[in-house]
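First the structure, then my questions, so here it is.
As you look at this complex, bear in mind that one protein chain is not there, while each of the others sits in place.
We call the chains A and B, going by the order they appear; numbering starts again at 1 in every chain.
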Amino acid sequence: MKNFISVEDAGHINHLSRIALDYKQNPLSNQSGAGKRIGMLFLNPSLRTRMSTQIAAENLGLKTIIFNASQDGWQLEFNEGAIMNGQTVEHIKDAAPILGNYFDIIGIRIFPTLKDKEQDYKEQVLAAFIKYSGVPVISMESATLHPLQSLADVITISEAMEKIIAKRKLKVVLTWAPHVKALPQCVANSFAEWMSAWDKTDLTIACPEGFDLDKKYSPDAIITHNQNEALENADIVYVKNWSSYNDYGQILNDPSWMLTNKKLEITNNARVMHCLPVRRNVELSDEVLDSKRSLVTNQAANRVWAAQAVISEILKSIK
Amino acid sequence: MKNFISVEDAGHINHLSRIALDYKQNPLSNQSGAGKRIGMLFLNPSLRTRMSTQIAAENLGLKTIIFNASQDGWQLEFNEGAIMNGQTVEHIKDAAPILGNYFDIIGIRIFPTLKDKEQDYKEQVLAAFIKYSGVPVISMESATLHPLQSLADVITISEAMEKIIAKRKLKVVLTWAPHVKALPQCVANSFAEWMSAWDKTDLTIACPEGFDLDKKYSPDAIITHNQNEALENADIVYVKNWSSYNDYGQILNDPSWMLTNKKLEITNNARVMHCLPVRRNVELSDEVLDSKRSLVTNQAANRVWAAQAVISEILKSIK
Partner (left out) sequence: MKNFISVEDAGHINHLSRIALDYKQNPLSNQSGAGKRIGMLFLNPSLRTRMSTQIAAENLGLKTIIFNASQDGWQLEFNEGAIMNGQTVEHIKDAAPILGNYFDIIGIRIFPTLKDKEQDYKEQVLAAFIKYSGVPVISMESATLHPLQSLADVITISEAMEKIIAKRKLKVVLTWAPHVKALPQCVANSFAEWMSAWDKTDLTIACPEGFDLDKKYSPDAIITHNQNEALENADIVYVKNWSSYNDYGQILNDPSWMLTNKKLEITNNARVMHCLPVRRNVELSDEVLDSKRSLVTNQAANRVWAAQAVISEILKSIK
């Protein structure tokens, strides 16, 4: 593995998931990171991703350095030929090679603007770090994708549905949920992409009109604007808010889309997922989150093993 | 030791103090934390507590992760059944189990509001972390108590007064001091609680009228509003400002309560303590702080050994 930016970097999903689950049994079994160092660069805040990735790296023997760029007001320039007499203090062409010099692997988190769709979907920050740093780059959530979350989701489904998966494909439903803030599409895009690539699942996406995701992440999914219809016979219900892709960044707070136990009655006794943080009684009701259906804590816990699998695969590509 | 929230968790105080002083002689003598990890969650800023607790944990072989929640605007929800359509981004019921998954021990700092007495004294943050995280919780200063500071204070008194303690009980005076800001009652509450529980000291508390602490922390202490009377024959004078408990959060900047060498003349050649940071020439005069009487640097230095004793006792309760 050279970088970890999208499902295309994952190789065989079941193989990667298996590596992760092996680390869950033996966290310290592989010390191939000894003498190496990962730089974790947060251009936006993080809790679960920061902690789980740091733990994963340390489990492999790596040293970690965290840099919270947002707090230090370190604004990067990305435009070629820019005359830098404004707010940006450093060009990515100058910053990235140095981080590549200090670190063996670089992890980056960068949120979208949710204002300029074209710019966000170009993923210029990740692209520039890959181009200029000279070392492997791991997305710790980018403007449009969140592959470490998606791999943790795959692992969580694999564990919880082990027996069913052995027999048949799962019906997985990604359902939009209400929220009070404008959130990125990245978790939803990424989950759609991974479920589409994974051979164990059939994906249905349910969302209000105007909230369809970019179709490129889920070429074969069933898309519906009827949540009830989608939930029928579902094995997994993945709940997530996202702001509009079409009317870019616009929000909708329609409480009728909140997931409740009542709605889940027509599923196939589905397990419920959410990447956290979750707005209780807005996105999902307490009764769902506090029930045995909920896999949310497992998902967050599995972030460690997902990150550890990814980092160890990348270490193989480093001399 | 299961958690470390108040003096009630300390067990036998002299025993815990002895463990701490042994670490002071041999910092790396116990590596029982190897392969384990402590998460230190700061909902408010910290200097001494953060550094000393991190050093203590590392001395025991633990890995540490620090999370400054205040800087990342990570506002937790604590109310059962809350409809989270406002400022809080994550419910403690969802956050705590994940931290309990990532860490073997969790340390938390949370300051009081100083506006809502009932809420502050309920200590709902600590209670919720203990309830939902499933791992031992250490208070790194809570809304109402600061037990790591108090244990360091006990150690410091034990060292400085070793010969006298062997013969008789000490007269310890906790005296209120002026300040320009509204400070919590936690250091004072906690010191009162530990001095009351410790078999080596008799406690007198001196403060202006209207500044009495909650009596539950010092059932047997002598309370007086006459500082001079309190200081007579004192062996230890502990200086600390706190805002009013009765007229909750109100401050008083009465310079006549500043501790000076002149006032100390009637003591039994007392040693002077303060938990730092101290407002010089407001709480205490320079002449006191710069004299041999002052134990303030010892107190801060002993924070490492106090934390190390607490963490190693907690490690014993973990498989």
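Methods note: a contact is a pair of C-beta atoms (placed from the backbone, for glycine too) under 8 Å apart; a residue touches a chain by one contact, two chains touch by 3 or more.
Every value quoted in this text rests on a predicted model; they were computed, and no experiment measured them.
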item	value
Of A:Lys24, A:Arg37 or A:His225, the residue in touch with the unshown chain	A:Arg37
Absent-chain interface as seen on chain A, which is shown	35, 37, 39, 63, 65, 67, 71-74, 77, 81-86, 89-91, 93-95, 97-99, 101-102
Touching residues (missing chain, whole complex) on chain B	28, 45-48, 50-52, 54-55, 58, 68, 71, 180, 253, 276-282, 286, 289-290, 296-297, 300-301, 304
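Here is the rule we use: only the chains that are shown with their structure count from here on.
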item	value
Intercentroid distance (Cα basis), chain B paired with chain A, Å	40
